[in-house]
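Subset of chains shown; positions unchanged.
Each chain gets a letter, A and B, in the order it is written, and its residues are counted from 1.
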Amino acid sequence: MILTGPEIVREREEGRLVLEPFDKEHIQPNSYNLTLGPTLALYTGGVLDTREENPHTTVDIPEDGYVLQPDRIYLGSSLEVLGSAHHVPIIRSRSGAARLGLFLHVTADLIDIGSIGQSTFQMHAVQPVRVHAGDRLAQVTFWRVQGEITLYDGKYQGSRGPQPSQIHRDVTQAAR
Amino acid sequence: MILTGPEIVREREEGRLVLEPFDKEHIQPNSYNLTLGPTLALYTGGVLDTREENPHTTVDIPEDGYVLQPDRIYLGSSLEVLGSAHHVPIIRSRSGAARLGLFLHVTADLIDIGSIGQSTFQMHAVQPVRVHAGDRLAQVTFWRVQGEITLYDGKYQGSRGPQPSQIHRDVTQAAR
């Protein structure tokens, strides 16, 4: 079951989910709108690799916005800190952003139960799109669970700002 | 919880969800197939902008189909009018379309509860793909909600045909 907007508000008031800062204008019938934070991360190398650390740099979005180019993956993040130890958050685009050809994730939309932080957006533009810090580009939904809960205790816990991939650590850890 | 195919049929018969026209051949184990309508919308400008109105044009899909090019976002729509005041619809590709590299949405797949209309598809082709009006490219699932329901009353209500982004109205409204 997906929580309705009023239920998201109620569960937040009871301390069962985190959405900070909270603005009641962001409440939707079944979701809560998320805002683009001020920083983007980009990889600087040529071919990326799932088994190597991939160097990256960060850029601050200028006052008049930043044009995302189609041939690159950009990592952004929500201004909001969000998460829940009771429900599973799932991220998606708002339709207004998606109708401009702007992907907000690259099929990793689920946030583990117990993971609290600023959410990393995996941003990809089909055509060049100018975005602005503070744009309400994304939304988060919350889903009820069935079964015993084991809280997330992984490598992205407590994230602030966009977090590059750590998938190469799968190999490093396996090699230990 | 996601409604099974037979439950979608039952809920529709009880007037708790809309799927028109309805064809029982479209029922799947957990979803209902949606058909591509006859019109596509494309943006005509260069760089798109989340804070500007982005000019667009529409094209009718010819009898022998229309080739979607990889460097563009196309907005299509379902032939079917759909929605529900009780369940949350979520749109996705059928696997046959996706296995040709055809995205049917750009991560905005959730339809607000209470929104009834033809659904706008956010279409993006990884390689050139010829599509045809009447192709069964998409499917809709329906999800149960938890909590008090506030029905959608937004800018895309009652949509017919593909609807371009209205995200720039966020700024206009905030500036009032």
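Keep in mind that, in the parts below, contacts are C-beta pairs under 8 Å (C-beta built on N, C-alpha and C of every residue); 3 or more make two chains touch, one makes a residue touch a chain.
Predicted model only: the values in this text are computed from it and were never measured.
Identical protein chains form the entire complex, numbering 3 copies in the structure file, with 2 of these shown.
The rule is simple: only the chains that are shown with their structure count from here on.
Computed centre separation for the pair subunit A/subunit B is 23 angstrom, with centres defined by C-alpha atoms.
By the touch rule above, subunit B contacts subunit A in their complex via residues 1, 43, 46-51, 54, 71-73, 75, 88, 105-110, 112-115, 120, 122, 124, 143-152, 156, 163-167, 170.
By the touch criterion given at the top, residues 1-8, 10, 28-31, 65, 67, 70, 92-105, 109, 126-132, 135-137, 139, 141, 144 of subunit A touch subunit B in their complex.
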